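Every protein chain of the complex appears in place save one, which is left out.
On to subunit A.
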Amino acid sequence: MAARQYKAGMKLKSAVCDTQIMVLRVPAEPLDLRIGGAPALAGDEAGDGATIDPALAGGSLTGKRYTDAEETMEFLCTKGGEGTITVAGREIGIKQAKALPSSD
């Protein structure tokens, strides 16, 4: 599948594992976004029966934010799974944010 255009607020799921993510921030150009090696699915799209790429089974964690090295994009993992999140073949990692004291 070719790259596609995403926008903030879109909910996506993996075709090959339990991972679900929500788009927080993306660049204007289309992205080749995959989870566990298979293109991420939007809404009620169904997968093509592919299985997880063992080389991309590093897992995702609920509640973590994922971003590329340049922080041009950000996704929230709303449900963790087995697959690694990649964009254009590059793994995107957990955003390291300074822990803030609770203020509520």
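In this text, contacts are C-beta pairs under 8 Å (C-beta built on N, C-alpha and C of every residue); 3 or more make two chains touch, one makes a residue touch a chain; residues count from 1.
Keep in mind that, in the parts below, contacts and distances are computed from a predicted model.
As stated in its UniProt record, the chain not included in the shown complex is "3-methylmercaptopropionyl-CoA ligase", which appears among "AAA family ATPase", "Methionine ABC transporter ATP-binding protein", "SWIM-type domain-containing protein" or "3-methylmercaptopropionyl-CoA ligase". The chain not shown here is touched by just one of A:Ala28, A:Ala55 or A:Ala97, and that residue is A:Ala97. Taking the whole complex into account, subunit A touches the unshown chain at residues 8-9, 11, 22, 24, 62-65, 76, 78-79, 97-104.
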